[in-house]
Structure formats: C-alpha cells, structure tokens
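Every protein chain but one is kept in place in this view of the complex.
This part shows chain A:
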Amino acid sequence: MSNLTDITPLRWLMRNPIWGFVLLVFIFFSLMSDHFFDYRNFQNILVQTSTIGLIALGMTLVMINGNIDLSVGATLALAAAFAVDVQSWAMFATWGNWQILPAVCLALLVGLLMGAINGFIVWKTGVDAFIVTLGAMLGIRGLVFVYTGESSFYAMNFAYSDFSALSVGPLPVLAVIFLVCTLIVHLVLSRTVHGRNTYAVGGNREAAVNAGIRVGPHMMVNFMIIGFLAALSGVLLSTQMGAATPNLGRDYELWVITAVVLGGTKLTGGKGDIIGTLGGVLAIGILRNGMNLMQVPAFYVYVILGSILIAVLFLDKRFNRTEDGGLRL
C-alpha cells in the first residue's frame, strides 16, 4: 500500500506528461538564463499566458465536446474593439471612470453572442463545427474591420490602461483573473452535471442522446463559454495595450489549439482536462519567455513550437494506440 502511494506522483506525471515537460523547460531556462528564475519574471509569464490561457480553457470544453472553434481570435478582436470604443461614446461622457463598465459589459456580451451564433448554427444545421467556425473566423474578422474602419482605437480613459498594472497581493490582477477562471472551469468540468455531459457528448454522441442529454443546447452553452472567455481575453489584452487594433488576436486560434492539444485533449472528443490545458499553456508561455530572455530570435519559437506539436502527436500515437487517430470531420 505504501508502495502505491509512493508511486502516485509518478503515475500522475505519466498521465499528464505535459507537466513533466513544463518542469523540464523550467529547469532548463533556470540554468541557462540569469534572468529567468526571478519572481518578477514569473509574474510576467503568468500575465503573458493569461491571454491565450483564458481562451484555451473554453477550447478545452469545446474540444472535449468533439467540436472546435477557429473564430476565437476574431471574437477577441471584436470584443477588444467594443471595449475600447464604447467608453468614448458621447452618452457615457459624464460617467467618469464608470464609462468603462458599460463598455466592458457590452464587449463580453458581444463575445457571448458570437459564441451563441456559432453554437446555434452547429446545433440547428448539423454542419460540422470546423466549417461553421472557419466561416465565422472570416466573417467576424470582416465585422471587426468594417466596425473599426480598418484603424486602431485608443483608450482615452487612463483608468482603463492602468487596470492591467494593478496587483492583488503578490499577483498581478490579470494573473488572478486567469487563475480564478481556470479554477472555475476546472470545477465546472470535473464537479458538475454540465461537465459530465461534456465528456459524454464527446465520447459517444448517440449514447448521450439516448441518455437524455440535450446535445444541441449543451454544445451551444460551451460555444457561449468560449465566446465569453475570448471576449474577456480581448478586454484584458486591450487594457494591457490601452488600445485595440483590428488585427488583434490573429493566429491566436492556432496557439490555443496547440496549447490544448499539448495538454492532452483529444480532437476526437471525450478526453482531456483543465489541468493538462494549464500545463500546455504554461509550457508555451515558459518557452516563449525563456527563449526571449536567451535572446533567441522570435522566429525560432515558431519552428520549435510546430515541431513540438508534431512530436507530441507522434509520441501520443506511439504510446496510446487505442484509436486509428483519423480526424472525424
């Protein structure tokens, strides 16, 4: 019995190999760079990863469902544009710092709405989520360009751009928001009926229908969650820059999917968890940060990331030969 408890952390690591990788790159960069092992830098990493991390939480739910969402980068840009633009509307001119409140609320609502549109189309038409969100990715990005007139918005209210510099105790407020969201989504996925249904729908949709789960609305809720998180991520990103550019969040869907797949979530659905996703997000964050500190040109990060993604897929196939691995689209 004691033998078994001794082995548990190791076994946990076997089931979540990404955390082993996180540990490895962490030790590597601590040894290689003088500036890496520093509390200020850890804060930095958490803030930098919060943008992609928030979306990755939602993507985990959607991918466990057996769906995918390619439109998150565009949703992020749309929400950021709303958040920055609405606070300078004339009707809120006398609100002082309170003008930020309706702006952020509207931005988050827009995210929810975009997710709802995607989810509703997937539910009602039965068209695959890949195609639906691919269309939405182009369409929402078009919406961003039309809405912003292809120019950037700048936040006139400095309270907005100062927000990201705030700290809660020892942690930056952006990191706190990310960690709290991670905890909430983790609890939803592991402790609630909705979470259990998420696995059921992704694992065997027919069985889920027979078990009385309303699959359509269920998937729509998950699309709304990822829309909301993408919007939140967009708002936080725009507070960091004090601005919103129409190209914001381009390629983010690729980073997010990379993080989630690194975290062990299966594209075929039914498998995955938030702990793995957190590991995947941190792995990417530490890698980007560490290579920056070692003054590796940013270009190499792309190559290394792509190679790691393919390597993970290869290893996963080698060691878990349970399915054919063909993507069901």
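As a convention for this text, contacts are C-beta pairs under 8 Å (C-beta built on N, C-alpha and C of every residue); 3 or more make two chains touch, one makes a residue touch a chain; residues count from 1.
In this text, contacts and distances are computed from a predicted model.
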For this session: Assign the chain not included in the display its UniProt protein name, restricting the answer to "Multicomponent Na+:H+ antiporter subunit G", "ABC transporter permease", "Proline iminopeptidase" or "Fe-S cluster assembly protein SufB".
Result: "ABC transporter permease"
Exercise. Hey, which of A:Pro102, A:Gly135 or A:Gly203 is the one touching the hidden chain?
Worked result: A:Gly135
Problem set entry | Residue among A:Ala231, A:Leu267 or A:Ala283 that touches the chain left out of view | A:Leu267
Problem set entry | Where the missing chain touches chain A, by residue | 121, 123-128, 130-132, 134-143, 145-146, 149-150, 205, 209, 214-216, 250-251, 254, 257-258, 261, 267, 297-310, 313-314, 317, 324-329
